[in-house]
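Below you'll find the structure I mean.
One protein chain omitted, others in place.
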Amino acid sequence: MNGSLFLAIIFLSLLVFFVPRSLKYSYSLFLLAGAVALTSVWSYRLLSGSVQIIDIPLNLPFIQNSFILTVDRLSAFFIIVINITVFIGFLYARGYLEPYYRSKNALRFSIHYFSYIWLYLSMLMVVMFRDGLSFLIAWEIMALSSFFLVIFDAEDRTILKTGISYLIQMHVGMFFILIAFLLVEKATGQMGFDALGSYFSNHSNIPLFILFFIGFGIKAGFIPLHTWLPEAHPAAPSHVSGIMSGVMIKMGIYGILRVLISVQSDLLLIGIIILIISLLSGVLGVMMAIVQHDLKRLLAYHSIENIGIIGIGIGLGMIGLATGNTALAILGLAGGLLHVLNHSLFKSLLFFSAGSVYQATHTRNIEHLGGLMKKMPYTAFLFLIGSLAICGLPPFNGFISEYLIYMGMFKSLSAANLYQSMLILGTIVGLSLIGGLAIFCFTKAFGIAFLGEPRSEHASGAKEVGKNMNFPQYITVAFIMLIGLGSGFVVKPVFSIVAQTFRLPDAVLTTGPFITNLSQISILAGIFIITVTVLLVYRHYHLKGKQVETGPTWACGYTAGTSRQQYTATSYAYNYNHIAKPLLQGKKIMEDIREDEIFPGKRTFISHNDDIFKKLLIDKPTDWFSGLLKKLAVMQTGQIQHYILYAFVFILLVLLLTILNII
Amino acid sequence: MVNYLIVFFAVTLMYFSSADRLTTYIKLIGIQGLLLCGIAIFELNEVNTANLLFIVSETLIFKTIMLPYLLTRIIQRSGVTKVHRLAMPGFNLLLFSIFGLLISVILAKILINPFINTIYLAIALFTLFTGMLLIVTHKLIISHLIGFLIIENAVFMFSLAIGNEMPMMINIGILLDIFVGVLILGFFGLRLKPHTNELTMLKD
Amino acid sequence: MAGFILIVIAACIFPGVILRTKSLLSGRKGPGFFQPVKDISVLMKKGSVFSTTTGLIFQIAPVVTLASILCSLMVIPFGEHRALLSFEGDFIFFSYMLAFGKFFTIIAALDTGSSFEGMGASREAFFSMLVEPAFFILLATFAMFTGYTSFSDIFNNFFITGNDYVMIYSIIGVYLLVQITLVENSRVPVDDPKTHLELTMIHEVMILDYSGFDKALIHIGSYLKFALYGSLIYNLIVPAEWNIFLQTFLFFTVQAFFAVIVGLTESFRARNKMNKNPKFILTLSAIAWIAFVVILIMTDKLV
Partner (left out) sequence: MTIAFALLLIWFTIIAWTNLNRTELAYFTFDSTGVLLLSVLALLAIPTIYHGFIYTTGDDANKHSIYHASLVALITFMSGAYMANSMTVLWIFVEATTLAVAVLIYHDRTDMALEATWKYVFICSTGIALAYLGILFLGFIYGRGDAPNLSFASFAHVINNASPLYLKIAFVFVLTGFSTKMGLFPMHTVTIDAHSVAPPPISALISTTLMNVGFLAIFRVYTLFSSTSILPFMNHVLILAGLLSLLIAAGYMLKAKHLKRMLAYSSLENMGLVAIAVGVGGAGYYAALLLLVLHSFTKSSLFYQMGQLSRMLHTFRLDECGRYMNLYPAGAMVLLTGMICILAIPPSGMFISEFMIFKGLVLNNQWFVLIATIVLLCFIIYAMSIRIMHITFSGPRTENNTVLPGKVNPVETISQFIFLGIVIVMCFYQPPFLVNLINQSFTMLPK
């Protein structure tokens, strides 16, 4: 029954191409809603604890080989994450796509909606397929559909190029996973996640895990595998970048977890590998984010940072499992999982509001923005909530997950031996550094983009976007506050998911007191909110009595002459940039004023940072190799004698090799 | 007797490498046809006479008379007499073909086989080699055509080598002449200029 | 509860002590101990001027900041008296709560659109980012040392673990806390609130545009912060199990002593060059890191 419903949705999705243009959106929305309802029911049945695992065979009447969807708690959790963000994203898309209705023909929209639906469906399949081949197909469909979503604005050649390089990198990742699966099949005779256990139990674990980790890491965007991420997200329309960064990259995390479930030995080493790479991604990600001026690129780098945080949680969990430290295991993994959910919420929120800004101002460069707080207050509010949440500040949801990870480390410090404790100490430092840098980055992003005076006519002409774009984001905000304030209710199931998935028996006694801690946090958060409101009310009445004037900003004689005098993003990040120069490859293009120049003419000054990993890992090798290939391709000379020569040479070559017994 | 013919055949091949006038080529082609005819007569003593007659007449009429005639027609029509080679003086070409002869003999030694006369094998391989060499080192498409004719003769010799066992192989080999016909028709039908050496619009 | 009240009281006196020390050392008689409190009440009475550039953020920032400081106050214990709210990992909440306040101060500064305040904002964000690790290393080591993960438990069991190295921990802890306080409250050598050149200010320049009520809130906030760190220092010095009156006495002594130290540094030491500050602050984290790793090796982690 369930399976046939799912299939029905799959086949109905084809009709998107034939539905009249006016109905396309509502039709796709209807399909999405159906799928969301269906899958949510499944995951609810699992998370409510009634069943351990559900198998849903997808078989058509006349087809023998049927695909089987397998839902366990881990999948259920990810299904929830996917459902929330994807659905909200599609609600938001309605408003975001309106300006394009004139410029693009109906087919473009059909393709867009179709790929949106299929991105959603393929993500569902990715978390539900266990068999290797069908998993790979779903995995690749996911990449393909997201590719078509990214190139929605494909008239722009650069966007097209970006999209294609994204597709290729996804393909490379797929090949890694493919080879890993094939190795498993070679050893065990069957491929798929269920066969991993028997492979790991009698082979060395590290190499296969590395293969999987690279394959999934490319999707998740761990440094240095992140190179597609900061390119693809700015290129995509905002609702797409929202769900890509919010949900799709989490599929990589899902894959890693799925593999880790069955890893048998070398857990400690694996944990340390994950931990170190994640620390790297976290710190470098946010460090690179600070110097970006493209709002969405900045957010993309923050996705890398948050993936790093998630990875830190997972790595700690692995170390906990390895050392039999249940507290660390559960807290780390739970923190990581919860951060998956949290990040999907606030990152999509940030991308949506950034999209609203883009639609209102037609620029993503924050140097051209400013003063939007007055022009579009709702969007500004939403962005502020998002920034506070992503900085992990209480009382928002980001804090909860980071708190769990921190606690895992602090609690296990006293038990750990020297090296572990040093590792953990280092991780704590890294995490706190990430927090500080994130605050630095988002004070910059919010402050420059939304506060002060407009820096260009883009910003001064901005208007608040329509309700249909803001409303869905309020839903996200509601979720964020829910998790931030009522953390206990959310964390309990996450604990149980972790305990059940990783077979941790004595979960209850280690996690029991935690819920009380969380309730304490909720209380404090409540107190905080109350204090703020009380003080505000008091201030309001207090100021009633006094006379309140307005004037220009004082700041020792600065009267807002021209908005160009304001602090820019570059200058805000200057002192930081100074320190981080060697890493970020900051470049300045300028010409100095010569000695003999009494009246210097007009000068231009450009500064930009490029991603050192992209340059070294992607651009240089591919350029070199494609150049080589082009050099090799000189055979089609158009002269017959050459053509015959090839055959001649080939025959002689083969005969020679034969005589020399090489082949 | 057969062996004399074969050796003579090899000598004509050597001439191919050294000559640089199309008329010489055509003469050589004719001679080769004649030689093949002779070889056929002496070699295929076991096949039934009808078949033998067919083969002989084919070689005699088609290879020895038709082809040279048509080729001369082409040359007369286009008035091209000398072949200019592709950056390869005749001397080197000769060296190459001697080298080729060496290789073919060695190869024939390796491929020694109870059913086949080794000399056949060696010369046939050598013929093939020469044909390929001619095509590879010439620019004019007409000399390509002649190179193909030589290859075809090589094939024919091969088929003669086992003609006793399976005469049908020869008959099939003769089918190749259809191609020669087609190629030559190409000159008349498609109005190809035999001295066009830049049929190179299609590249990359 | 006791801790909360005491800290508030201390906060009233603290700045006075600093002022008095400095004026005495510069040979003046100086204002009374409660002058700062009076200033605040004066500010309360005044009206306020808001820049036309500023908006909502600017208006609510002081309130949010103060509220965040008050909330973080609630997890600070006093002696054996547990804090109002104490739970595992409350110091994480503590520092993130303070960071919340800082966030709003910074964006409020950016809200004015003045490049001076932007400058201050960027410095504030940058420096507090750098000082974050030191604090966490400190607490991580305490957690490791005592095996507890909340302020109350840590300080209650700090001295009764019977470990010989306790004094080392407390000394280094005190040293680091003092330095961190100077950075967090942007005093000399990191920043000089009494300087007259906005270009060289950090914290003061951010609040240039505030007046009246809001300014008062900001001052209250900074005083409370001082007392806050003072009490942390106190908890590191005085064992929790001594009796309450002695503790109260010692508490104020420590706070006063701390204030005097601050006064002394401000009178005798010049502030750093601005571009020396990052190095200075990073040194703190480095010291913390080295010191505690070394101590780890010294203490039982090896065996």
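So that you can tell them apart, the chains are marked A, B and C in the order they are listed, and the count of residues begins at 1 in each.
Note that in this section contacts are C-beta pairs under 8 Å (C-beta built on N, C-alpha and C of every residue); 3 or more make two chains touch, one makes a residue touch a chain.
Keep in mind that what you see is a predicted model, and the values were worked out from it rather than measured.
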item	value
Partner chains on view for the chain not depicted	A, B
Contact residue for the chain not shown (choose from A:16, A:36, A:149 or A:167)	A:167
Touching residue (missing chain; options A:589, A:606 or A:632)	A:632
Touch with the omitted chain, as defined above, among A:141, A:256 or A:275	A:141
Candidate in contact with the missing chain, chosen from B:5, B:123 or B:155	B:155
Touch list for subunit B against the chain that is not drawn	110-111, 113, 115-116, 128, 135, 141, 144-145, 148, 151-152, 154-155, 158-159, 161-162, 164-166, 168-169, 172-173, 175-176, 178-179, 182-183, 186, 190, 192, 199, 201-202, 204
Hidden partner interface residues of subunit A, rising order	63-65, 67, 105-108, 133, 136-137, 140-141, 144, 151, 154-157, 160-161, 163-165, 167-168, 171-172, 175, 178-179, 182-183, 185-186, 625-626, 629-633, 635-636, 640, 643-644, 646-647, 649-651, 654-655, 658, 663
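The criterion applied here is as follows: only the chains that are shown with their structure count from here on.
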item	value
Chain-level touch network, classified as line, ring, star, complete or other	line
Most heavily contacting chain pair (counted by C-beta pairs in contact)	A-C
Farthest-lying chain, centroid of Cα atoms versus that of subunit A	B
Gap in Å, rounded to a whole number, between the CA centres of subunit C and subunit A	36
Intercentroid distance (Cα basis), subunit C paired with subunit B, Å	101
For subunit A paired with subunit B, centre-to-centre distance based on mean C-alpha positions, whole Å	70
Residues of subunit A engaged with two or more neighbouring chains	none
Residue numbers of subunit B (touch at least two other chains)	none
In the complex with subunit C, residue positions of subunit A that touch it	370-371, 373-374, 377, 384, 388, 391-394, 399, 402-403, 406-407, 409-411, 413-414, 417-418, 421-422, 424-425, 428-429, 431-433, 435-437, 439-440, 442-444, 446-448, 451-453, 513-514, 516-517, 520-521, 523-524, 527-528, 531-532, 535-536, 539, 542-543, 546-556, 558, 560, 563, 565-567, 571-576, 578-579
Interfacial residue positions of subunit B with respect to subunit A in the complex	86, 132, 135-139, 141, 144, 199-204
Interface residues, subunit A side, partner subunit B - complex	633, 636-642, 644-645, 648
